[in-house]
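What follows is one structure encoded as structure tokens, with my remarks underneath.
Of the protein chains in this complex, all but one are displayed in their positions.
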Amino acid sequence: MDKLAVSILGGSGYAGGEALRLLLFHPHVTVQQVSSQRFADKRVTRVHPNLRGVTELTFCRLDQVEPCDLLLLCLPHGQAMGRIDKFLENAPRIIDLSGDFRLRRIEDYQQWYAQPHKRPDLLAEFVYGIPELHRDSMRDARCVSSAGCNATAVILALSPLFRAGLVQRDHTVVEVKVGSSEGGNAAGEASHHPERSGCVRSFKPVAHRHTAEIVQELGAGEPLGIHFSATAIEMVRGVLATCHVFLKDDLDEKDVWKVYREAYGAEPFIRIVKEREGLYRLPEPKLLAGTNYCDIGFVRDPHSRRLVVISALDNLMKGAAGQAVQALNIMHGFEETAGLDFCGLHP
Amino acid sequence: MDKLAVSILGGSGYAGGEALRLLLFHPHVTVQQVSSQRFADKRVTRVHPNLRGVTELTFCRLDQVEPCDLLLLCLPHGQAMGRIDKFLENAPRIIDLSGDFRLRRIEDYQQWYAQPHKRPDLLAEFVYGIPELHRDSMRDARCVSSAGCNATAVILALSPLFRAGLVQRDHTVVEVKVGSSEGGNAAGEASHHPERSGCVRSFKPVAHRHTAEIVQELGAGEPLGIHFSATAIEMVRGVLATCHVFLKDDLDEKDVWKVYREAYGAEPFIRIVKEREGLYRLPEPKLLAGTNYCDIGFVRDPHSRRLVVISALDNLMKGAAGQAVQALNIMHGFEETAGLDFCGLHP
Amino acid sequence: MDKLAVSILGGSGYAGGEALRLLLFHPHVTVQQVSSQRFADKRVTRVHPNLRGVTELTFCRLDQVEPCDLLLLCLPHGQAMGRIDKFLENAPRIIDLSGDFRLRRIEDYQQWYAQPHKRPDLLAEFVYGIPELHRDSMRDARCVSSAGCNATAVILALSPLFRAGLVQRDHTVVEVKVGSSEGGNAAGEASHHPERSGCVRSFKPVAHRHTAEIVQELGAGEPLGIHFSATAIEMVRGVLATCHVFLKDDLDEKDVWKVYREAYGAEPFIRIVKEREGLYRLPEPKLLAGTNYCDIGFVRDPHSRRLVVISALDNLMKGAAGQAVQALNIMHGFEETAGLDFCGLHP
Partner (left out) sequence: MDKLAVSILGGSGYAGGEALRLLLFHPHVTVQQVSSQRFADKRVTRVHPNLRGVTELTFCRLDQVEPCDLLLLCLPHGQAMGRIDKFLENAPRIIDLSGDFRLRRIEDYQQWYAQPHKRPDLLAEFVYGIPELHRDSMRDARCVSSAGCNATAVILALSPLFRAGLVQRDHTVVEVKVGSSEGGNAAGEASHHPERSGCVRSFKPVAHRHTAEIVQELGAGEPLGIHFSATAIEMVRGVLATCHVFLKDDLDEKDVWKVYREAYGAEPFIRIVKEREGLYRLPEPKLLAGTNYCDIGFVRDPHSRRLVVISALDNLMKGAAGQAVQALNIMHGFEETAGLDFCGLHP
């Protein structure tokens, strides 16, 4: 079988680098081109030094990109929607990792991204990129919009409960703890090591964009109170979402277990982590660096109707490039785990 | 004026070490004795190497402690209540840093500490050790029970709102991010560096003991829904409390500012941190290492009635030894900031 | 072809865990048993949580180990030599990761390990486990003794220069910077997070055991002045060796480059890292976590005859389990990189 020819646009960023790493080892894919305006004509190893010895590829410019089987767009937010026609000319399938096509309602986009959407006509065409929720739509999709990293962690954590209607819809409070790679590879004062190191920075206590994705996917069109905050901590990769939901009924942990088991028992990249002993009784992002897992656990508060659901993932993997490759596999009928079998390191 | 003679019991732990550091530089105090069963007859610098060149003191055993003006008890939880008569013979005043005398109701103690209280008769005698709430009672107190570190952060963050009756009483969700020194100086698997390093460990998603203190101090005897979780992150010192409260009325940030201004405008150790620019617009624990500050800030969610109140402190200082010295100053009529003027480091 | 049946003894430690991770994904190996006295009958995921979803194996006791094709010994130092006969009954081939059989001269063992060797008769049978130096001997070897992690970094860094006789033999100064996983998985005061975090601990400024291995391999029987120090820094995995050698002749960097190119040009796991731009111009251990690479670079001091040679590796991989699997591949005629193709993460 011929390998699938994939080109990565915006390949010098962190998500682009992860996509490149994954696809270079993917059994059914060949990386055709990788673009970067800033590093055009330089080797990809100039910015992704982990790929030394693995590839001799150099970056091309965006205007040098040639037709291929799939384009993986890792461009900054706002760039994909302006050039989407050109991209669709170049490839029959597209996976976009930016926020451009994640929201189905144009007014949501304008509210949360504070700019008009350039191609509202295409919003309906993009499948929201969480395979565990939209696997069937992905199979025939021309376009997939990869989900936000924090949004993925929260949606996967809470979807089974919301779908089953077990949760009070107004009182959910979610706090994500995130690493510095979430801010991308552009240096600035906020990421200057002496300032960022050791931080517990409440960088988005309210009004985080990913809230819109979470409400869209969990609310199923109905209004929903998701109170979301994001705190940056000393970590490079990783998201831990701590989700406080309030149960309608007095379910015990066994009942909750069943709900998750039914929802995710067959999922290759979701592990229900809830153990009685050891140091890793609940999900822990550091175990997931480089993997495509989303680990999910939960604890019932004995003093109230609160259930604390905890999920962890690698923001560059299940929160970006890994999930995109998972979508690519589904779109092309490959085994869903192809190229994604790294299980993570300990310690 | 004669200096106050203070002895520190349980002085080899982290809180004991901080108390010792503070008192060695205190203008009105002399450190009489420091006890440690394990390190008896060794120099205190054996376990507190930062004090090299500052003191030649050696640890004594508990049974060698002599009468003094004040005993600072830094013993493990459960030890103070068994020996309290002996301690009260030795000193007219006591500050206890353990959890033994923090809860006013004996049934609360039994519920949260899972053991019977040995001296319920004394519970009423101990003033709960947050000066900003109980300064007047402290002035004449014989006994002060220093507050829990997380509890201090949360109580100081929320007290003005709850006292003013501005908050819905059932839906408060609080998550604290804590460092490894909160676990004390006893090594174990959970604190083994390769395991603990880089962690985002949901170690107490529910049922944290400090919940009882928070409910006691904020609830003023009425039932109160405080949904509390604690997550251990990569940090040695420090607590950041992120408190999600829901306002009864649609107050804006100016209204909230006034509430905090009135409550804390004259407090020497509380700073309202809420800035429009810069990297430190909200409280940040790493700036507070070694200081007695509790920094408090807040952000109003434009999409709901949620107010996110954020507080930070050093768990060994305002959360333990520093707050105890503050209480000591109040009890003895010293200026409240004596020995507590270190302002912290940046970066 | 039947898969090679391998059992791992002492599989609950960090090196054992890495060996297990590698072999579970190895195309030509099946893991038969994994022993742990402490965790016998528990799932291996109890201590290696990264393997959740990958394996259902449980630990067995040492006395339950059955015959297999190869035994991988990950026991504490001093245990392999006492039971070696039993192990050789169980398997035709053995790779020992401890220090027991690394030194060829019994008097070296006694000097550096401060105990008598129990089986000096077998010292000659063990091939020293650095494939780049002893590949040919490994092919027919019954026993391989995996090299020390720091020793591997230094020997690989310096071997080409010493073999070519380019270096003054008395003045080499080597300093390695190491992470906390090098101390193993047993918790103690030295590894207690509040103490170990942020450390720059001069834990072995002189008299580090690995000196003996380095002298043995570089000296080729002749006396050699290698002045070795080890400093523990804030890091979990990784070794960076900074080697200061003094050249006999005034070689420039091009000359040196040729020497390394000739020595390692065809090596699959050695990369010569020496770039003019970018952030990773010289070897960097954080890029190597989970990989079997040893990256080597060098810089010539323009003010003297000093050449600074810098090497980096993951102490649990190329410094332990990875190099052992590389040896296993050579011993059994597999492609040398089988099971070792993970290229590492960035950032």
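Note that the chains take the letters A, B and C in the order they are written out, and that residue 1 is the start of every chain.
Here is the rule we go by: contacts are C-beta pairs under 8 Å (C-beta built on N, C-alpha and C of every residue); 3 or more make two chains touch, one makes a residue touch a chain.
Because the structure is a prediction, the values reported are computed rather than measured.
Contact with the undisplayed chain is limited, among B:83, B:135, B:258 or B:271, to B:271.
Per the touch definition above, the residue from C:201, C:258 or C:332 contacting the chain not shown is C:201.
Listed for chain A, the residues touching the missing chain in the whole complex are 14, 179-181, 185-189, 191-194, 196-198, 234, 236. Against the chain not displayed here, chain B makes contact via residues 14, 17, 21, 25, 46-54, 181, 185, 236-237, 271, 273, 277-280, 284, 287, 289-290, 293, 295, 341-347. Residues 171, 173, 175, 177, 189-190, 194-195, 197-202, 205-207, 211, 225, 227, 229, 231, 233-235, 238, 240, 242, 244, 279, 282-286, 297, 299-304, 306, 308, 310, 312, 347 are the ones on chain C that touch the missing chain.
Keep in mind that, in the parts below, only the chains that are shown with their structure count from here on.
Closest chain to the protein centre (all Cα atoms averaged), using per-chain Cα means: A. Taking each chain's centre as the mean of its C-alpha atoms, chain A lies 36 Å from chain C.
Per-chain Cα centroids separate chain B from chain C by 46 Å. Taking each chain's centre as the average of its CA atoms, chain A and chain B sit 39 Å apart.
Shared interface positions of chain C, i.e. residues touching 2 or more other chains, are given as 14, 181, 185, 236.
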